[in-house]
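Shown here: the complex without one of its protein chains, the others still in place.
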Amino acid sequence: MLEISLFYIAATVALVATILAMTRANAIHALIYLIISLLAVAVIFFLIGAPFAAALEIVIYAGAIMVLFVFVIMMLNLGEEGDAREKQWLSPAVWAGPTLLAVILFAELLYIISSVEGPVSTAQVTAKQVGLTLFGPYVLAVEIASMLLLAGLVGSYHLGRRALDRNIDEADARALSDSDSDSDSNADKGEQ
Amino acid sequence: MRQLIGLIPLIPLLSSVCLMLLGGRLPRLWIGLLGVGSVGLAALLTGLTAVEFLANPEPFQLTLWVWMQVGNFAPGVAFYFDGLTLVMMSVITGVGFLIHLFSTEFMEEDKSYARYFAYLNMFVAAMLILVMADNLLLLYLGWEGVGVCSYLLVGFWYQNSANGQAARKAFIVTRIGDTAMALGLFLLFSELGTLNIQALGVAANETWQVGDKLPLIACLLLLAGAVGKSAQLPLHTWLPDAMAGPTPVSALIHAATMVTAGVYLIARTHELYLLAPIAMIAVALVGLTTSLMAAFTALTQRDIKRILAYSTISQIGYMFLALGVGAWSAGVFHLMTHAFFKALLFLGSGAIIHCLHHEHDIFKMGGLRTRMPVTFWSFMIGSAALAALPMTSGFFSKDQILLQAYQVDGIGPWLWLGGLLGALLTAIYSFRLVFVVFFGKANTEPDRDTGWRMALPLCLLCALALFGGWIMLPVAEVFPLASGLHPAHWVEYVSIAVPVVGVVIAYLVFYSGQLRVDGLLNRPSMQSLQRFWHSGWGLDQLYDRLFVRPYYGLAAQLKGEPVDAIYSLIVAINQTLNGWLAERQSGQMRRYLISMVFGLIVVLAILLGTL
Partner (left out) sequence: MDGLNIPLSHILLVSSLLFAVGMLGLMMRRNIIFILMSLEVMLNSTALAFVAAGAHWGQPDGQIVFMLILSVAAAEVAVGLGLVLQIQRRFKSLDMDNANRMQG
């Protein structure tokens, strides 16, 4: 009984936190809500017998990835006017259509789920089992994932290095079209 | 000499081409020499040919080359020369030469001197081809050439849009007649298999009986062509407007030569008309009504050139009357004398306009008798001939026409009476012109008198207008003889007396003022009648209502291209679709996302449906 009530609480927290994260104007606030949502999902993982997944969710998702977000947001140094603009962008005219589509999609998913029967076993699938399977039948997937991560590493290094290099920055700004270059050079001065 | 008649139209044509190509670079003297000299040379050659022809009056034909050959249809560029051709050629080259000479002074200050003479020479060449052609197709070529040249010359001062309007009107109205004439030619060729004029006469007499339907239709179609070119009812409206051109052009084209082309055509194809008595009556009636209508109109005009233009229409009406009653030679005779005195009158009016700062209103002239004596005497003689006062050239020709009209069975006396009324009116309006312009007090001072290049043609034309009536036309071979009967002597006396009465009336009203008509003229009914006559019997307005405005309306409708609406609808649909799709391609990521989600939903729905 405790598990079940914990599940519903965690599910509610995850949903509410996600919805709040999606509707915040301030990126840092949204990020905090997102971390809460991820932690709630980690609780669900734990409840359905996947403690290893729960740990990964907290360590990598809520820890590493979200911290990356925080760093980038802090580096961009978005101000108060950014929040005001975000609020302006969240008018009903903007979200009405997407909401309708999302509701329809959810209804379709609901229709599919409605045929699903049966409980989730509470028996734990341990880290050992996961590790054996991972480096057994799924070893090729591990290789692919490692290559993907390498590509992500190289890509982000390349993009990030260019972004922080001032000289290249100004050369690129000159290469941009007239209308953009005006605003670019003004903003450049502000940044400096 | 006979082999050289091909040169007669060729010389003015070559000169015209030279002037067109080199006109801008030649000095003025050369342009004048080339323009006048070429027509003069043509006149000289015509004279030499005439001398030879009169010594041995045998018609002959000269084929230069075959124009085109389609099956058994092979019209040649071939000339036919007989008495009628000779008369026409003499008038065209002779009067044409004098008008060219007159033009050198009239146009000496104009910038487009070379262009003027190029058109004028081309006109003479086209007119010569018209009268010399031995088949109707070549005649039609000259006929159209004359039309083009008249368009170019009427619109000569094209910078003024009203002149361009007049030129277009002349071209389009004559085109109506020309189309009918082309249909007539098609009919003749399909029925008789030839367009050669001589062969046509023979074939028509063999194929058709007098009173058949086909010759009637053919003759009426040809008559429509002649009516268009000769400015007869109902296609006469272009001629008064065509006075927009330079005055010597009016003299050459719209008085002496071009408008007589219709008369020439009917005279030339008289053998066809003899097979269609109804068509001949139609010709006579068209001529008579036109001559009366134009005479009434001329009586109320104020513009000197328009008076002369309406008198031209009226006189050509007389020629048509002559042709219609079978007085072929009288008609051609009147054509010739009319060419003399009308060229004289037009050139005289040209001299007045030239010396009076381009003034056209006769009531602003006056008292020119002592200031421009040469012009005065030429106008006196010209008007006398126009009014057919005894012993002038117009007298002989008009008298013949009236006497022969009287002899027609049935309606003859009525035609004669109508003709007499026309003659009376002619005398009144022509001497109204003389008395108003040359007597009374001067309203505008002339700034110069005519130079020799104007005076010489005037004097020569005076002589021709006075004594041209004594010329014996060598056309006896061409036309069947008129009946030798003479009507009663009183008919002749009345015919002679009527113009004199007209002159006396004009004298009393417009000179001495003893006969007062102001009270009569000021009555409302007379005022409106006057306005009606002044507007050319309202025909211009009628045509404007009936044809021009509906046409403009239709054109305005068609300007929107209603037929294309279907296709432009397809285009519009595709463009809208394209615009709509292009708008989707906006580069806005969120729109793409929304589209993707929409697609996802649809695909999911389809999958669910198939489950």
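Note that the chains are named A and B in the order they appear, and that numbering of residues resets to 1 at the start of each chain.
Note that in this section a residue touches a chain if its C-beta (ideal position, glycine included) is under 8 Å from a C-beta of that chain, and two chains touch if they have at least 3 such contacts.
Just so we're clear, the structure is a prediction, and the values are computed from it rather than from any experiment.
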Ask   = Which listed residue (B:3, B:525 or B:585) would be found touching the missing chain in the intact complex?
value = B:585
Query = Which residues does chain B use to touch the chain missing from this display?
reply = 585-590, 593-594, 597
Ask   = Touching the missing chain, which residues of chain A?
value = 1, 3-4, 7, 11, 14-15, 18-19, 21-22, 27, 30-31, 34, 37-38, 41, 44-45, 47-50, 52-53, 56-57, 60-61, 64-65, 68-69, 72-73, 75-76, 78, 82, 86, 89-90, 94-95, 97-99, 101-103, 105-106, 109-110, 113-114, 116-123, 125, 129-130, 132-134, 138, 141, 145-146, 148-149, 151-153, 155-160, 162-164, 169, 172, 176, 180, 183-184, 187
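Note that in this section only the chains that are shown with their structure count from here on.
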Chain A and chain B: spacing of chain centres that average the CA atoms, whole Å = 95
Query = Contact residues on chain A for chain B in the complex?
reply = 97-98, 101-102, 104-105, 108, 111-112
In the complex, chain B residues that touch chain A = 594, 597-598, 600-601, 604-605, 608
